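What follows is a set of notes on a single structure, which appears directly below.
Note that one protein chain is taken out, while the other chains of the complex remain in position.
All chains are identified by letter, namely A and B, in their written order; residue positions are counted from 1 within each chain.
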């Protein structure tokens, strides 16, 4: 989308979901809210996310009067508006009149009206109703100066198996495969006599047909994408300069977010990790940063937005500890460090009833006289000093490949082991040394152009999608460093195994052949032992768990070998020099020291840009333009050595040399 | 019910469920049973509990001949009759002819005929069939001298979601709320666009609408109540002096037992705890006593009945150890100690087949030549000596509030934590020090009049029902001691949060404000540290788990403070002196020593009557009229010091000073 509108901001967006529609009979509350917003330096609110029943209380009768009034009052009060389309929850009257909009499960049972996010994405009626309401909204607020962004629906998710969905799936399959012969071949359908002889035989999802399951997820991605397109069409028509977003969730598996991103102007996500689940929050900060770096990769030419997080607690976890003093500030600044232009929250005010009544908010049931509000107001005040951060996005020289198609393939695969596949965790573990070194990183998928990177890590690339192998080959030949691991190059886009020897299309580039996969039960103590004198930072024996692939050199050089089992002595880490670059294969799942040793050496070898030469463990350092962000997630005080002179962007104090960061301390420095 | 008939007994009821309808083709068994009953001093049996198929073998054809014969034989043999209505299990012919009587689940699927206790409580046909049969039964046995009690149906439980139930729910809601506007407001239904615009939209239960879920349970309570009323009407018509009971189960959550009690004359329950699950049975004895003390509170002017327990084993637990020698005797006497006038059992004789064939009984498959029968006969013989216990009910000066509406509210609440809410366990833990001190106690709900108590403990009173706060205020002003805890005063009867600051309507009385709730993950070591020199028995640091509410003094006095976390030093236990009384707030879930220290001091302060000044841990002592009961549940011998002279009520031996109780020893002493 070359003409995709960008957000133009003169401040960091600070605010959150706001639901005045729950308080229309309490004008004193609405008035109080305006005051509290300004006390907390809130400059934007997300309006109307679940307001369909209030906007269209009966079919065809729209009531925007309350929304007009609220938008005008907020605008007058100084807030900008992110306006939501309300399709995340269907009104009761619609669910009753049009049963087709309620989802059907895999047993053919249509669910009753309840909850949210459970409309059929295919339903023509629902799509029509959504488009109609969106058009009304867009027309009405098209010229409103406070409207900065469209928030389309909410946290899309889930599948429907109704007749309309299955019929649309058949159409999608016809377009993809043209003939049943092609489909049967791609699906390896002769297995267990699952050969389709009529398109109409496709009426449910057969878990034993791997390719069907992956195609179903691709199709559901397409349904979500066209559902969004249908929502967005009237918005673009009436408000062509107002960008459009959809709030993503952390590593959410139902749809391929790379596909949905094509319909969007701005990327945003809702972040609710389990802060304080353990004494050390570093693993959670790491995982959150991984997702942040995925968000910035979706649209690398612009910032993304932290659309939701909680000011204090979630309400749905088994144990949801309130964020301790200062912790939310650290979280907020970390999101800016990784490229966000917003710190937004669910929710501005706690509702009195229903299932989210105890979710954290700026304003508590009893008002704003409490610790949380005070901290929120302090953060809001500080963010004003960081306005200059906005609009920029740091380029990345390193990338980690996390691919939805590959993920689905790994999930549906029966074997080589089914316990502890851990694709998410493995990608994050490979990202860890980059994060610890303050390397600006993109989390990409196999479709992304690699030419701007120096180092690409693609763990567990079981499925090689069309074009990826060729792209990696060129990347390496041109000087790039490529790293991949066990369980890579096993199957094609149809989940069918390569017959040319694993790692399939990467075999030649990597210079190895993977003969068989060993999997490790808990009682075994396997190791990967570094070759003495290797120049990749490896030394000693690394412990191995879960996966150990038995490989043979076909041109590659051995960097380590296995210490035990029947393949003891055979290579466990290899490098193949190709063109100006190199391709590294790691045959086993190793302990954390391994990734630290290897990746920190590769960063040096490839001269990948990093924020500072030395960063203590647990300190999250990122550069963004002239700004240096440092957040200490470790439970003890750390000392950071700066290599140039800075000014504290909030206090204005000069900072240089080394300085201390107590736990959760977060500092933003501007180049002096 | 001012004219509610009472049981008038000249002996403790001793017997159990008896199913001669399973043995009609075995007259020698029936004859043997009569002999065995007298050998075991059985003086009453419960007849006909699941006999519908035998009483009405085809629609409209009743067969009472076998029942006539059995009742006459039993009467002649010396047994009294508790006559059951058979509605607990519907006959196959009825389930086949009237599908509407079979329940429908939340997915809309009607269940096939099976099991028991699974009729639709709403079904007009089933209600009609029940009333018809009950009328026949009542007419036939109206003047039978052996008929002492009506046993209505059996262990009511469960929900049905059929159209008839949903329609009745809508009617109930119309009566409760009058308008949809009121309903939407009470249900906070604008949240997630759940606004109802037509009553007919209410067709299922939406778990995201907390108030709807709680209202559903209130409605299902009402359905059970009117179902009972429908059963009872013909019984009262033809046998106005015969009392009516329904057998309750331990802390059963489906219906509010306080509501059902309004239809009953006599309270009874079925007790099947996991005796011998652990080396020490004291916790199980404690929990059982808690339920006993709830039973006596339901009808404080009369004794209750232990309607069922097992002579030896249950058959449905994972591990169900036979009660060791003497243990059942201790259990039986403990029920009398807490106000029962009966020791009844499931079952008199083991059936040969189906799923309860191995449940304990007086009479085994092979007859009465076994340990269990011998012990049962000994207990029966001893109970004859305790006839004077009957008819009395000890008044209580202490009460623990365990409230169904509050329980449902806690269960459906998402947050502040969802793991380890433990409402039941917490109420029992607060009851423990009263039990250990031999204090006669009532377990009540928020609707009960408090004027007769000196000490009321209401743990985790998240929901404050209408009138409760006012009642507690008056209770304290008049000299009462009131104790409550964290998570109290959060929401109103509609589960909507109070906006006046927690603990809501109790804030002024307690003299504190609760700012936020901390919840503790397993790794944290929080403490509640007693203020030095406090006069409430608190000393040192108590360990805290799960909940710690951050509170501020608003007139109350601090008795302890938190030892750690960001709110270290803030108050953790407070007392507020109001009028002649005091209100105590305990902000955290503390270790057992805390409850022991605080409650034993409050018992002294308030001069709450206790059985004896000093009672060793694990010994269950209760006074009932002139009788003192002492049962040792601890796994070691304990010495009990008496403060006056007694006679052993069974042996007639004089007893005074101190005497030893071996494990499971149970003694009944009469004031000399």
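We take it that contacts are C-beta pairs under 8 Å (C-beta built on N, C-alpha and C of every residue); 3 or more make two chains touch, one makes a residue touch a chain.
Not measured: the values here are computed from a predicted model.
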Report summary line: By the document's definition of touch, the residue of B:351, B:564, B:579 or B:616 touching the omitted chain is B:351
Query raised in the report: Which residue, B:144, B:164 or B:276, contacts the hidden chain when the whole complex is considered?
Result: B:276
Query raised in the report: Looking at the whole complex, which of A:517, A:650 or A:668 touches the chain that is not displayed?
Result: A:517
Query - Full-complex contact with the absent chain, from A:163, A:207 or A:636 - result: A:207
Report task. Write down which of A:4, A:280, A:496 or A:600 is the residue touching the left-out chain. Result -> A:496
Requested in this report: Considering the whole complex rather than only what is displayed, give the residues of subunit A touching the chain that is not shown.
Outcome: 107-109, 185, 187-198, 200-201, 203-211, 413-419, 491, 494-502, 515-521, 523, 550, 565-566
Report task. Name, in rising order, the residues on subunit B that touch the hidden chain in the full complex. Result -> 19, 21-22, 25, 50-54, 57-58, 86, 89-93, 95-96, 109, 112-116, 276-279, 312-322, 324-325, 350-359, 364-367, 370-372
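As a convention for this text, only the chains that are shown with their structure count from here on.
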Query - subunit A-subunit B separation of Cα centroids, rounded to whole Å - result: 50
